[in-house]
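My questions will all concern the structure given below.
A protein chain is absent from this complex, but the other protein chains hold their places.
And then subunit A:
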Amino acid sequence: MTALISTQGLHVYYGNNEALKGITLDFPAKGITALIGPSGSSKSTYLRTLNRMNDLIPNVTITGKVTFKGQDIYAPQTDMVNLRKQIGMVFQQPNPFPFSIYDNVAFGVKIAGKTSKEEMDQIVETSLQEAAVWDEVKDHLHESALSLSGGQQQRVCIARVLAVSPEIILLDEPTSALDPISSSQIEATLLKLRTNYTIITVTHNLQQASRIADRTVFFMNGEVVEADDTKRIFMNPAKKATEDYISGRFG
């Protein structure tokens, strides 16, 4: 199995506090990987090292290696702009810009350079279709994205990431701020995307992980306890801690 993105001995410190204690993981191309674990197990921290979003936080020290297609993304000559175009991110709280739906989806493409009006229309439409929100918004593309429901906003945020055609999409608890119906729509969207994209999602919702993920990684206290096929993790975990967590004995 060749990994699209992988980490070797990844440590993250916030000041003196060690948040990640040497994570070595490989993510193959395509499919969905779910990162599960109790609160404070540093799943989100791990996710955010994969597109260098942790760089924004002061006092962070990162050691170890993150390689994307064999390239060390923490090498000094790494171009952050190009990196983040290939590794997109969707956040916990739906965060569309206070612009129109169209402008939201077009944003990433627009800042990357000139695109003709027809091309842009095409990109916006395909992205919104891929994110399974096109039918709901196609008649008011030029209205504020903030007028949409939370679930629609989150799918517009996914479309916004898809518009810059990334290889990897990172999702940080994408449904935890949404109602169950919106959540299942997001899940359906992700299941559609899994054949074309490499998706890594953090989730607190174990059922969600078991429904959508091909592979599941169990984090606890800044360490990976177990990483395996989702079926194996849920049906026949190798570690006691994993079994306790998925059966609801803690966390």
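The rule is short, and it goes like this: a contact is a pair of C-beta atoms (placed from the backbone, for glycine too) under 8 Å apart; a residue touches a chain by one contact, two chains touch by 3 or more; residues count from 1.
The definition used in the following text is that contacts and distances are computed from a predicted model.
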{"item": "From \"Phosphate transport system permease protein\", \"FecR family protein\", \"Purine nucleoside phosphorylase\" or \"Cysteine desulfurase activator complex subunit SufB\", the hidden chain's UniProt protein name", "value": "\"Phosphate transport system permease protein\""}
{"item": "Residue of A:35, A:101, A:128 or A:164 touching the missing chain in the full complex", "value": "A:164"}
{"item": "Hidden partner chain, touching residue among A:7, A:33 or A:51", "value": "A:51"}
{"item": "Listed residues A:78, A:144, A:184 or A:221, member touching the removed chain", "value": "A:144"}
{"item": "Residue of A:4, A:19 or A:89 touching the missing chain in the full complex", "value": "A:89"}
{"item": "Touching residues (missing chain, whole complex) on subunit A", "value": "51, 53, 56, 80-85, 88-89, 91, 93, 95-99, 107-108, 110-112, 144, 146, 157, 160-161, 164"}
